[in-house]
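For this depiction, one protein chain was excluded, whereas all remaining protein chains were kept in their positions.
Naming follows writing order (A, B and C), and every chain is counted from residue 1.
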Amino acid sequence: MPAMRLLYFAWLRSRIGVAEEEVTPPPEVRDVATLLAWMRGRGPAYAAALADERAVKVAVNQEFARAGDPVAPGDEVALFPPVTGG
Amino acid sequence: MPAMRLLYFAWLRSRIGVAEEEVTPPPEVRDVATLLAWMRGRGPAYAAALADERAVKVAVNQEFARAGDPVAPGDEVALFPPVTGG
Amino acid sequence: MTVRVQAEDFDMGAEMAALVAGRHDVGGLVSFLGTVRDLAGEMPVTAMTLEHYPGMTEKMLARIEAEALARWPIAASLIIHRHGRLLPGDNIVLVAVASAHRQAAFEACQFLVDWLKTKAPFWKREETPGGDHWVEAREADDEAADRWAACAP
Partner (left out) sequence: MTVRVQAEDFDMGAEMAALVAGRHDVGGLVSFLGTVRDLAGEMPVTAMTLEHYPGMTEKMLARIEAEALARWPIAASLIIHRHGRLLPGDNIVLVAVASAHRQAAFEACQFLVDWLKTKAPFWKREETPGGDHWVEAREADDEAADRWAACAP
């Protein structure tokens, strides 16, 4: 089963401490909400960075995604704060 | 008494045949309306060029003017079609 | 705050750079470049001559620029309008407005362009394969300018 690629931007990257990583979440991770819940359990840096749900935006395969949108092995999932434009 | 300077632009200039001229209208010419009436009597080219009131715009001393606005000796009075911009 | 009415061409890039040179309080620069089209409706146009009323044009352009400055927070502005005979593709007019606020820059620039196209004392003569003619005023343009009268920024 292919891994899931996670990307972090802006202060989410600084707080988590890496720009990207590959993970293999358990089968109960099926959508954005369950992915975020699982990630919060990965350690205090993740729990702190992902604590405020409104401050965390998600894109799945380079498309903005909401809590109920599906994620699957092989996906590119990006986490970032609200965009602040050019 | 100083003369009045008349300027013509665009097709009004072509129809009247000169770009500018100095005139000394009679004392009853006191506003734009009486000036235009007097000018129509100056010859067939003037009568034809000034026949359609809506097609003739007037500026007195470089300010747009209406029928009732005053004109006086020494004024610069310009006659032109509606502007067609840049 | 500059107004120029001239027969000569202008260099848009150089004008834009000069407008904001050394200014760091400008977040957005909105500009409009008008050029000569080779079609008027369905008619091919081979050249165009812009006549204007020297003296009155500059005076009115300076006044409308002052009105824009009073209505919007503008850091810098520029109006260059050419006159004389122009060919398709030639530059006609450049209007540029710099502001700390992009919405203000867009609105002020469009206000100036709508005004220029409808109120400035310019008359357009087109050369076509069928002959030359003076262009008639367009009602749609008057409406574009008039909407600003009712709409405070």
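In the analysis below, contacts are C-beta pairs under 8 Å (C-beta built on N, C-alpha and C of every residue); 3 or more make two chains touch, one makes a residue touch a chain.
Model, not experiment: these values are computed from the prediction.
Peer 1: Going by the touch rule at the top, give the shown chains the omitted chain contacts.
Peer 2: A, C
Peer 1: State which residues belonging to subunit A touch the missing partner chain.
Peer 2: So the residues of subunit A touching the unseen chain are 7, 9-11, 59, 62, 78, 80-86.
Peer 1: Residue by residue, what part of subunit C touches the chain that was omitted?
Peer 2: Where subunit C meets the chain not shown: residues 11-14, 16-17, 20, 22-39, 88-89, 100, 102-103, 105-106, 109-110, 113, 117, 144.
We take it that only the chains that are shown with their structure count from here on.
Peer 1: Hey, how far is the Cα centre of subunit A from the one of subunit B, in Å?
Peer 2: The answer is 75 Å.
Peer 1: Averaging only over C-alpha atoms, locate the centres of subunit B and subunit C and give their separation in whole Å.
Peer 2: Each chain's C-alpha centroid was found; their separation is 27 Å.
Peer 1: At what distance in angstrom does the C-alpha mean of subunit C lie from that of subunit A?
Peer 2: Chain centres of subunit A and subunit C, defined by C-alpha means, are spaced 49 Å apart.
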